[in-house]
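For reference, the structure is listed below as structure tokens.
A single protein chain has been omitted from the complex, and every remaining protein chain is retained in its original position.
Our next item is chain A:
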């Protein structure tokens, strides 16, 4: 192959290659700085993501031992390098400083310079965020009564700062977009306390809720119309920090009215409260249905009605002779990746009817896979007779 050092010609770049006119030519040469340039890479990207990139809202996240993901504000993408056996000559735009055309030398044709031969490009595939890690991180050091009583003593707090994460720490450690991370924090009922994102210890949550219900009885407050200022004030006197008492409202209640002058009115949500007490009772383990129901109905606050269908996705039942046993099995404690989720579900119970299974799989999201496709992929559906309910088992 005959190649000569190019000494003449005006230095063109990408624009000369792309804008070449019919019946004209351009010399392609290696750039004076041609080399492997491992710091340069190509990222194939959907047109709709370009504004995100240009507005600098995109980051690559992951620990050194994890496969990197690219996050926009709302979505997470797996990053895959795809190699090519073609020769991909990469031609940058001409460097204005170097572009010195010799106007007199008409005969010379322009030269475009190849800076690098690209070995391939990076492609993006939308994936579900790896949000389960958030729960693992926040479970290391849940906010408990000890934290609350030490809140004012800064020395004590310094010692307890292990396993505490600020927003920036979470962004560094969890492979999820900002929106996905925020919704993950909401799903865990996490709260920001002194800059750290915490989940509240079950016992502490139970204690504060019981105190609130107790105060309501004492003060003759309606659980459907709780005055925010009054309740937070009362809880504060009981030793519960205001921001955490507020968090209790957000977890167990909903705002019904914003009053002029600032104070809000909240209603406690029957389902949230009832599920809370069911969970507290079932912490002791499996129990007979009748025993459970009797205790549960007794425990929920006056005016609230516990009904078994509230416990969809929270408890399972099993038959033992003529008895029905009930036990705690919450969808919130299961992994969010389908393979792991189904594996645990089928270990728990080899065969599932749809009405039982549905509450445990309806929250699964995999980009590009519908709910039906998920079931098809991870379960075997059988129907003993034509009019029987379909049964799902492991594949």
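Convention: a contact is a pair of C-beta atoms (placed from the backbone, for glycine too) under 8 Å apart; a residue touches a chain by one contact, two chains touch by 3 or more; residues count from 1.
In the analysis below, contacts and distances are computed from a predicted model.
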Legend entry - Protein that the absent chain corresponds to, by UniProt name, given "Chromosome transmission fidelity protein 8", "CTLH/CRA C-terminal to LisH motif domain-containing protein", "DASH complex subunit DAD4" or "Protein BRICK 1": "Chromosome transmission fidelity protein 8"
Inset, instruction - Can you work out which residue in A:39, A:220, A:309 or A:372 touches the chain that's missing from view? - result: A:39
Legend entry - Residue among A:47, A:220 or A:387 touching the omitted chain: A:47
Legend entry - Sole contact to the chain not displayed, among A:29, A:187, A:297 or A:374: A:29
Inset, instruction - In the full complex, which bits of chain A touch the chain not displayed? Write them out. - result: 1-6, 13-15, 17-18, 20-35, 38-47, 50-51, 53-56, 58-64, 68, 70, 85-93, 109, 111-112, 114, 118, 121, 171-172
